[in-house]
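Take a look at the following structure, please.
One chain of protein is taken out of this complex; the other chains stay put.
Up next, chain A:
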Amino acid sequence: MSVLVYIDQADGHIKKSSFEAASYAAKVAGQTGTTAEAIVLGKVSDDLTSLGRYGISKVHHVADDQLNTMDSKLYTNAIVQAVESTGAEIVVLSHNVNGKAIAPRLSARLKAGMVPGAVSLPDTSAGFVVKKGVFSGKAFANISLQTSKKIISLTPNAFTPVQQEGTAEVVPFNATIVAPAVKVTATNKVKGEVPLSEAELVISGGRGLKGPENWGMIEELAHLLGAATACSRAVADAHWRPHHEHVGQTGGSIAPNLYFAVGISGAIQHLAGVNRSKVIVVINKDPEAPFFKAADYGIVGDAFEVMPKIIDAVKKLKGV
């Protein structure tokens, strides 16, 4: 019996959300008196022994080239084989783009109860109960897993990884792999940008910015801070910004350390996607904008006057 964490990677690099999942898995293993092992699929260039720093004792690596891109069926098959060989009772994954495809398959295959989008460690005082976000960030539900095998997919940026000394033992794992049914033919990545779902800092703009030509100040501030950019639905619908930047109830749901909203009214549907952010800053010229009720810091003022000064102050702080 152990805890198995699936480590997601892209282009050979372990995703930040998977370090969170690894550290979470190690904590769950500690709670349940066992060890945490990891499964990695496809070719990786990162040093897998470094997962030891997140509390992983052993890494099972399937270095089959057919696994270099994600096919949910293949990945599920490989992970199930690792579950069988390690005797794992609990599988942890990140609730990221790939986790959302794999975790439900694992749940159905293993007849294992699943918590999609966990936000905290399990409560094992009575049964096995894990908290997750529901109603699009407006509430939480405590989910009891009633099966012996359990799947937890962890919301990105909801759990701060703990680092320690240690190296993990890396062993090749021979999983039986068949040809994928879903063949990836191209990958279109927005170059040089911080992916929104992984970002710790997010600068976001709304219709108050009047038009796409005024996004320079959003991008400049984001660039200075190493932040990702986001927008309201109104902005994405008007095609001022690409769809993947749209956050809210019907767009991306994010939980960064900072959500910096400029010229966004803070409609309930918008808040639903961002209200798990640790700190919310609102710049809006309307003191009655609903967003101020959800904010930690704010300026009631015209974005076109305030933003250049903020950018200057950040430049001064960063010495650029």
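Assume a contact is a pair of C-beta atoms (placed from the backbone, for glycine too) under 8 Å apart; a residue touches a chain by one contact, two chains touch by 3 or more; residues count from 1.
In this text, contacts and distances are computed from a predicted model.
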Next item on the list: Report the protein name recorded by UniProt for the chain absent from the figure; options are "Electron transfer flavoprotein subunit beta", "4Fe-4S binding protein", "Fumarate reductase iron-sulfur subunit" or "ABC transporter permease".
Entry: "Electron transfer flavoprotein subunit beta"
Note to self: From the list A:43, A:73, A:207 or A:223, pick the residue that touches the absent chain.
What the structure shows: A:73
Next item on the list: Among A:64, A:193 or A:220, single out the residue that touches the unshown chain.
Entry: A:193
Item checked: Hidden partner chain, residues of chain A it touches -> 10, 15, 69, 71-73, 76, 95-98, 100-105, 107-109, 111-117, 129, 131-147, 181-190, 193-198, 201, 225, 236, 243-244, 246, 249-251, 253, 257-258, 268-269, 272, 275-276, 279, 281-282, 292-302, 305-307, 309-310, 312-314, 316-317
